[in-house]
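A single protein chain has been omitted; all remaining protein chains appear in their positions.
To keep things simple, chains are lettered A and B as they appear, and every chain counts its residues starting from 1.
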Amino acid sequence: MTGYILKRLVSAIPVLLGITVIVFLIMAMIPGDPATAILGSYATPENVEKLNRDLGLDQPLVARYFIWLGNMLTGDFGRSFALNRPVIDEVLDRFSATLVLAGTAFILCAVFGIIAGVVSAARQYGFADKAITFAVLLGISVPSFFLGMMMILIFAVKLRWLPVSGMFAIYGGGDLPDLLNHLIMPALALAVVATGVVARLSRSAMLEVLRQDFIRTARAKGVGERDVVWRHALKAAMVSIIPVLGIQAGFVLSGAVYIEMVFQWPGVGRMLVDAILKRDILLVQGGVVFVAACYVLFNIAVDVAQSLLDPRIKT
Amino acid sequence: MTQGILNWTRRGVLAAGAAMSLSLGAVAPAAAQTPPGVLIVGQIAEPKALDPAAVTAVNDFRILMNVYDGLVRYKSGTLEVEPALATGWEISEDGTVYTFKLREGVKFHDGSDFDAEAVKFNFDRMLNEDHPYHDTGPFPLAFFFSAVREVEVVDPLTVTFTLNAPYAPFLSNLAYPTGLIVSPAAVEQYGADFGRNPSGTGPFKFVEWRSNEAVVVEGNPDYWDGPTDLQAVVFRPITDANTRTAEMLAGGIDLMVEVPPVSLSEFQGDSFTVFEQAGPHVWFLILNAKEGPFAEKAVRQAANYAINKTALVDNVLEGTADVAAGPTPPAFAWAYNESLEPYPYDPDKAKALLAEAGMENPEVTFYVTEGGSGMLDPIAMGTAIQADLEAVGFDVTIETYEWNTFLGNVNPGLEGKADMAEMAWMTNDPDTLPYLALRTDAWPDKGGFNSGYYSNPEVDSLLEEARVATDQDKRAELYKKMQTIVQEDAPWVFVANWKQNAVTSDRVENFELQPSFFLLLKDVVKN
Partner (left out) sequence: MKKFFQLLLRNRLAAAGGVAICFVVILALITPLLPLQAPNVTNTANRFQPVFAEGHLLGTDHLGRDMLSRLLWGTRLSLAVGFSAAIFAAFFGAAIGIVAGYFGGRTDNVIMRGVDMLMAFPYILLALAIVAALGPGLVNALIAVAAVNVPFFARNIRGVTVGIAHKEFVDAARLAGLSDTRIILTEILPNVVPVIVIAMSTTIGWMILETAGLSFLGLGSQPPQADLGSMLGEARSALITNPHTSVVPGVMILIIVMGINLLGDGVRDALDPRLRSGALTRPMAATVVQRKGAVPAPHAGGVLTMTDLETQFHVGPRIYKAVNKVSLNVAPGECLGVIGESGSGKSVTALSVMGLVASPPGVIVGGSIRYKDEELIGARYTTLRRFRGDRVAYIFQDPLATLHPLYKVGDQLVEAIRVHHPVSRAEAWKRAVELLKQVRIPNAENRASTYPHEMSGGMRQRVGIAMALANDPDVIIADEPTTALDVTVQAQILSLLDDLRRERGLAIVFITHDFGVVGQLCDRVAVMYAGRIVEEGPTDAVLAAPAHPYTRRLIACVPELGEGRRRLEAIPGLPPAVDRLEPGCAFAARCTKKEAACVTREIELARAGPRAVRCLYPETDLSREAAE
């Protein structure tokens, strides 16, 4: 197993290098420069040119790439132009917030998506199945930002049950109940679409598995229906559900951008959007590489989980 | 870095707990109210830095003005300067030497002394490329003080500024946030990170800055002008106007600035107070006078006649602005030409002017931004303007850009790209905007902001003259003359002068808005 993990880690290196190239090229292609963002309304072409020189942006592209890459390998992600702060500090700060949001949403979507899918499959064509199928369809058809806005309007402004936005109470607070309070709406809004996708997939994976011969074997042994569905069938269905969870993790991470904007969550998605708009090159590059690396690692973890679940996979 | 990791661990533990509790369906307690004595301010964006020399946005100024003091400041409710850290000043006969007497016994929040050396440090850092801390910049507004040749320490409480020529806006610029005095000791300690570890002499001390969550400042009990009653002020960046409104309605913030016009009606009840204050702001359209249809003065005037500005300010902006008559906002009362009447809404006249110019259906490209400092709902405005222009025969194509890209496109000049662009300026002196954006020498290639390439030698000389005149009446006369000429030449479409607004909850007392657009919170009470 250790060998397998190592092998997967090594094979992730070219992917990550490729990502550094992609993000670097994209940032180089985007017109406009950080100087305008730093200098604000008062950016004259002259000042912009001078500042670009100070920032080292007048050097050739290839040189800039290797300087950046070299620095990054030594742990130096550079300084954000716009925030006047080391990139790594900002990214860690913001990524931890995204992790809380996206992680919760991911767990919600996995737990509820799988439960809904299993129930739906076990009660195929029954009332529960129809209700779940409809709810799931509704869920994957609503733009998450619209849903978020509506939730704010109803639960925060009209009913005043929950705080409108932010991650912690702005003064005092900072404990777990406070976080939960702030987390409920954004995590739900973010989880809805992914829950729908997971539920749909779990349902069809379960239907597929429930027709298998080994399910008949379990029944022939006299195993109760609940165990047949939740142990025998679900365990086998997980083999096709887990890779989807891996993909959904990516979607949740991406979808967090909208939710972070609507709910003012201090996360990395919103930071990257801002950074792209402000041409904060080093922050975008550092942030994207960090996020992508986490995503790649997560996918390796998914594969490892898969191989632990399914002994037939050669490791 | 270490702090980052600690923070991470804390968040990690909380996250795991949160995820579990939510999955298990745990119920969280109801939202708590904001505590008395702590004022929560809804800001429109995360500040860029808390270093007054390094920032340009009004949003950042709102925090800075409460943490720092300048040598001088605007008298409450006006744009006239009064003593602050300087107790008084003398100006030499020729208007080139300013001698300031400094207040005694003032200390920075970090405990270091405020004195003449500190003042010299501040201006040298900004202006002198050889200064050891010049690299803590860049300082985009340093040109406010480009007239300063030298700052000299006479004695610990006396400092002189020598200008290379008379420069009338100098005192006013000192009152601007760029002139706020920072603690040299803090700059030396934090270097480039000073912007995140600010230290000034103001009524509030910096406590913490949580990225994209809040900037917290607390009352400075030793403030030279009497301490504030507030225990603390929390500035929350809430970029989404809708969320900001929702927070205000839900009681999550006590004070909200830049209320979106469409949301104003929500705050009509007793539990909120809406404030309004005209300020030195102009919202206009830059017209490309170098090429294309707007090279013709008649077409530029036609655009001014064609746009229904009254409908824009009353409906789109819900009365949060007045129709602008010329390039100078009425807030500069002494320099404003009262006799100017705005271009009336007269589509027939516009059509006639277009016919006269021989261009019934000029095609124009119109740069619109999605938002930005002072831009007042620019997409809705741009769309309404487009509809008005099309009604008289223009064929308008809109291109929208996010603010930084927009500036990157507009500031280098519109030539070859567009015929028209939205723009807004908030300034502290009647000199600033026309000097930077209407002179021939302010064309983009000469380092100015005259992106529409307007050029009128008479305007040029009036502006140069007013800048060095030391007598305010003389300056007023020159500016008024300039306004008449510019209005007639119509290098811009003059659209609106914004009335800054803010909403407070009924727990906030003693709040008022300033014509300078600054947010001064020292005297505010929060129950």
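Everything below uses one rule, namely that a residue touches a chain if its C-beta (ideal position, glycine included) is under 8 Å from a C-beta of that chain, and two chains touch if they have at least 3 such contacts.
Just so it is clear, the model here is predicted, and its values are computed rather than measured.
Partners of the chain left out, restricted to shown chains and counted across the full complex, are A, B.
The hidden chain makes contact, of the residues A:31, A:60 or A:75, with A:31.
Among the residues A:166, A:269 or A:286, only A:269 touches the chain that is left out of the figure.
Here the missing chain is touched by one residue of A:5, A:153 or A:304, and it is A:153. Within chain B, the residues in touch with the undisplayed chain are 241-242, 245-246, 249, 260, 262-263, 265-266, 308, 311-312, 314-316, 368, 370, 377, 379-380, 382-384, 386-388, 397-402, 405.
Residue-level contact of chain A with the missing chain is found at 14-15, 18-19, 22-23, 26-27, 29-31, 121-122, 124-125, 133, 137-138, 140-143, 145-146, 149, 153, 157, 204, 206-208, 210-225, 228, 232, 235-236, 239, 250-251, 253-255, 257-258, 261, 269, 272-273, 276-277, 284, 288, 291-292, 295-296, 299, 309-312.
Definition applied: only the chains that are shown with their structure count from here on.
Centres computed as Cα averages put chain A at a distance of 37 Å from chain B. Here chain A touches chain B in the complex through residues 31-33, 36-47, 51, 54, 79, 82-86, 88-90, 92-94, 96-97, 99-100, 103-104, 107-108, 111, 149, 152-153, 156-157, 160-173, 176-177, 179-181, 183-184, 187, 261-264, 266, 270-271, 274, 277-279, going by the rule given at the top. Chain contact summary for the complex, chain B toward chain A: residues 1, 3-5, 7-8, 11-12, 14-15, 17-23, 26, 28-32, 34-35, 38, 40, 46, 48-49, 51, 54-57, 138, 140-141, 143, 192-193, 195-196, 210-214, 216, 232, 234, 236-240, 242-243, 246-247, 249-252, 372-373, 402-405, 407-409, 411-412, 425, 444-445, 447-449.
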